[in-house]
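The complex appears here without one of its protein chains, the remainder shown in place.
Chain naming follows the written order as A, B and C, and within any one chain the residues start at number 1.
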Amino acid sequence: MYNDKIVEHFNNPRNVGELKDADAVGDAGSFKCGDTMKLYLKLKDGRIDDIKFQTFGCAAAIASSSMLTELVKGKTLDEALQVTNQDVADELGGLPPLKMHCSNLAADALHNAIANYREGKQAG
Amino acid sequence: MYNDKIVEHFNNPRNVGELKDADAVGDAGSFKCGDTMKLYLKLKDGRIDDIKFQTFGCAAAIASSSMLTELVKGKTLDEALQVTNQDVADELGGLPPLKMHCSNLAADALHNAIANYREGKQAG
Amino acid sequence: MTSRLIYMDHGATTPLREEALEAMMPFLKGQYGNPSSLHAPGREVRNAVEEAREKTARALSAQPEEIYFTAGGTEANNLALRGAAKIRNGSGHIITSSVEHHAVLDVCKDLEKEGYEVTYVPVDQYGKVNPETLKNAIKDDTFLISVMAANNEIGTMQPVQEIGRLARENNILFHTDAVQVVGQLPVDVQEMNVDFLSLSAHKFNGPKGIGALYVRRGIKIAPLYQGGGQERKLRPGTENVPGIIGLGRALELATEEIPGKKKHLESLRDRLIKGLLGIGDVILNGHPDERLPGNVNVSFKYIEGESVLLSLDMEGIAASSGSACSSGSLEPSHVLSAIGLEHSEAHGSVRFSLGRGNTEADVETVLEKAPPIVERLRNMSPTYHRSQ
Partner (left out) sequence: MTSRLIYMDHGATTPLREEALEAMMPFLKGQYGNPSSLHAPGREVRNAVEEAREKTARALSAQPEEIYFTAGGTEANNLALRGAAKIRNGSGHIITSSVEHHAVLDVCKDLEKEGYEVTYVPVDQYGKVNPETLKNAIKDDTFLISVMAANNEIGTMQPVQEIGRLARENNILFHTDAVQVVGQLPVDVQEMNVDFLSLSAHKFNGPKGIGALYVRRGIKIAPLYQGGGQERKLRPGTENVPGIIGLGRALELATEEIPGKKKHLESLRDRLIKGLLGIGDVILNGHPDERLPGNVNVSFKYIEGESVLLSLDMEGIAASSGSACSSGSLEPSHVLSAIGLEHSEAHGSVRFSLGRGNTEADVETVLEKAPPIVERLRNMSPTYHRSQ
């Protein structure tokens, strides 16, 4: 059902955890399917210098979270905002159709974090 | 489906054929299931001295015809009239439920032959 | 069954072929997972099921997602007819033929009780539907035509392609019961213009208890029943995995073998027909040429089919009959009535259905054993004597 890349990201997710001194924090949750994700960004020179996530969700959600963090690390916020759910899924080599919604979480959390940051909200 | 006795009577039916000089002839037919039977009686001293049948029908019909001729041979007409369809079936060791109607043919043909005889009809 | 058995009842069912059983065995042993399960034992079974679906689709020139596995031909027919009817909510008109299998005919009768209107178009003396007659039966609210690809009793092939074209031109769904044809003759759902097609594995040396319905992509029908959502909700229930695997393998092989098998069976069939007609007072039922490669159906005049069957059986020959007495009903087969046989002729019908494994020697044995049986029974028959 899941390809090797997804399984690998599920087993060894990149950038798991919290950033105590995050510059931006974003949340996303699918009330219906129950998955939730929290994303922490540390910025430097306008770029994402460090990023961490926490996810409650299925393997697809966890792997998508992991992949997103890899995709946006080092990008500017504007560049990061270009990354779509589809990009995440594509980079993972495709998700099962029924699991596509699980990949939405990651980009949603990123957008939320950036919006929070731009609205001047601080982490915490 | 059929027991050995029925199969034996089907394979070696007793008293098959015609009696050219019959004293009584009877017919029976199930219009619906299509079986037909013809029964020939030769009487002597008020008893059935010889009996023959012809049957178009399934194995149950043929075996029932054969068994009936055995059951009534040597009997007076009144005695013969006592023989029922159930008797024929019982003597054959039982017929499959769906085949019970096939045994009716035999006793019906006998009744018809005796009635014809008593009404003074001659064979032919 | 002893080795001397001559099995000529392939229209009723066929032996499971070894290659199909071999394909099934792993799924009767170690690979027992539920294909709906997430874990490895489930996933590997899911892959095998989907492979079987692909094989099935390929044999019909269909797409895998157009194949729904059922418990057999009966369920496939019911699913197509009832499924297409149910979404119409109790009204509309259906056209079928008077020689369909009970798994279509009796469904139509039941649908009539539920409020649908059904026209049963007659057939000619060979059992063939005339497309013109069918065309004239079309009404404004006709939503479904169901005509079998070939008849199970008398083997007559129907002009399915033409009927399909008619249906399409009139925007009517078209179902064909191809249970007797799949695996025997080439089947192409595109060429046939069908929207639904039923098949049953045990008719082409696959396992019993498994069949499939082809449903053209985009056509919506209601399921017969509800459950865990398997087969994209159209046919729920834990999959009969070994059955599905066996069906796929048997169909793959049968399809490959069609050209050779067809020729072989037709030659046996024609020899058998010729020999049986030679007995005298024997009628061939069904079409002289446009019939299933393995189907021989004759009426032995003046005698009754079941008694012929039983006598053949004692000689180790397995055949079947449309006689009322062999089916346990009082009426002879509706098919034999529909082609206009008299009651007594219908009662004398015997079907020899040839299949994989039958040989010329089998046919010769039948032709040797049948005449004395017929003679013996005729000598017992009141009608035979009367007519001499």
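As a working rule, a contact is a pair of C-beta atoms (placed from the backbone, for glycine too) under 8 Å apart; a residue touches a chain by one contact, two chains touch by 3 or more.
Here the structure is a predicted model, which is why all the values come from computation and not from measurement.
Q: Given that one chain is not shown, which residue among A:A22, A:I48 or A:I62 touches it?
A: A:I62
Q: Which of C:A57, C:A103, C:L134 or C:L268 touches the chain that is not shown?
A: C:A103
Q: Using the touch definition from the top, which of C:N47, C:Q190, C:T238 or C:T359 touches the missing chain?
A: Missing-chain contact among the listed residues: C:T238.
Q: Which candidate, C:E19, C:E44 or C:D270, sits in contact with the chain we can't see?
A: Spelled out, the listed residue whose C-beta touches the missing chain is C:E44.
Q: Touching residues of chain A against the unshown chain: what are they?
A: 2, 7, 10-11, 13, 16, 18, 27, 30-38, 54-62, 96, 98-99, 101-102
Q: Touching the missing chain, which residues of chain C?
A: Contact residues on chain C toward the absent chain are 1, 5, 7, 9, 12-16, 21, 24, 28-34, 36-42, 44, 71-75, 77-78, 82, 101-103, 106-107, 109-110, 200, 202, 207-210, 224-229, 236-243, 306, 309-310, 312-313, 316-321, 326.
Basically, only the chains that are shown with their structure count from here on.
Q: Centroid of chain A to centroid of chain B, CA atoms only: how many Å?
A: Here chain A and chain B have centroids separated by 91 Å.
Q: Distance between chain B and chain C based on Cα centroids, please, to the nearest Å.
A: Centres of chain B and chain C (C-alpha means) sit 40 Å apart.
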